[in-house]
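Left out: one protein chain. Kept in place: all the others.
For chain A:
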Amino acid sequence: MTDRTDTPNQEPIPTPNFIGMLIECQEDALAVIADSNKAADVLRIELLGAKSSLSKLTRQIRLVPDADRAQVGTVVNDVKKSIIDAINKKGASKINDLRSSFDPTMPGIRPPEGHLHIVTQAIEEITRIFERISFIRVRHPEVDWDWYAFGALNMPANHPARDEWETFFLETRDKKQATRKMVLTPHTSNGQVREMEKKKLPIRMINIAKCYRRQIDVSHTPMFHQFEGLYIDRNVSIGHLKGVLDYFVKQFFGPERKARIRPFHFQFTEPSFEVDISCGVCNGAGCKLCKQGWLELGGAGMVHPAVLTNGGIDTTKYNGFAFGWGVERCFMMKAGTHLDDIRLLYSNDVRFLRQF
């Protein structure tokens, strides 16, 4: 392509010559488009941009006799349009080329895929569910004084109720500590009095932590996780506890599942309840997995006045409820997991972990 536009030309240009130059410009541009491998954007700048031959030529339109300018303008537009069309067509054919070379039966290229442990997933879900009703997650010690794990919960030393928790004790080398034992918390209820000691009322707490018991079989591992709810306020009723249970059960297990409470006994709640949820397999009709349509979820109750007193709370003004359930157990009770051995959770076999 010869550059005709660089030399300043102030002389009038006869109309046919100008049109001839435009046509030549168009032919050159179409040839470039046909031969080039450049991207459409680059071609657009090169052939239509401010520094392009066409733009430079167009700027000289003023040298065409006034009477012919409108006619020349139409030609300029035609040339431009033909160049644009050619560029677009070229781009489109390139996309088509890519499409046709793609084998849609090839497996896709995926982003990296990692896996969160089931316990983390369940904890996150539980945390979010309770957060929506202002129960905020906190963390209390996993290794604690037996005062918080038992004594403060209305279970003095040698109380038979302590047997219900197969507790691990830590060795104390220190003679002075003989009366003050350290335990691996067998439940998250140690968080109750610890939370009350923060001296902030009302309380809406979810304490999620590791717990430990001397047990191992298909439904027990010596380490597991619990979540403990604690609600302390004025005029707390059993109806409120039921409301929170229903809310949780429907959110976590599904809207068709139901909760119920039955009488039970714990030293640290009065009244105490056993919480059941309707079976997700038979929907309450009764099947092999459940006790006539119900599955035991865990314990709950109205906080015992002795526990409130141990936490420095005025029992004439405040009362509350608490519940503590297993994270793994809840997860396994979700319909459809088909997980029948809790020990798999702590086998750390990636062939298992990758499934979730």
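What we mean here is this: contacts are C-beta pairs under 8 Å (C-beta built on N, C-alpha and C of every residue); 3 or more make two chains touch, one makes a residue touch a chain; residues count from 1.
In the analysis below, contacts and distances are computed from a predicted model.
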Chain excluded from display, named as in UniProt, from "Response regulator receiver protein", "phenylalanine--tRNA ligase", "Spore germination protein" or "Cytochrome bo(3) ubiquinol oxidase subunit 3": "phenylalanine--tRNA ligase"
Residue touching the undisplayed chain, where the options are A:L48, A:V138 or A:L339: A:V138
Listed residues A:A92, A:I216 or A:A285, member touching the removed chain: A:I216
Positions on chain A where the hidden chain makes contact: 111-117, 119-120, 124, 127, 131, 133-134, 136-139, 141-145, 158, 160-161, 164, 168-171, 174, 176-177, 182, 184, 200-204, 210, 212, 214-216, 222-223, 231, 233-240, 242-247, 260-265, 270-274, 291, 302, 304-305, 319, 345-346, 348-351, 353-354
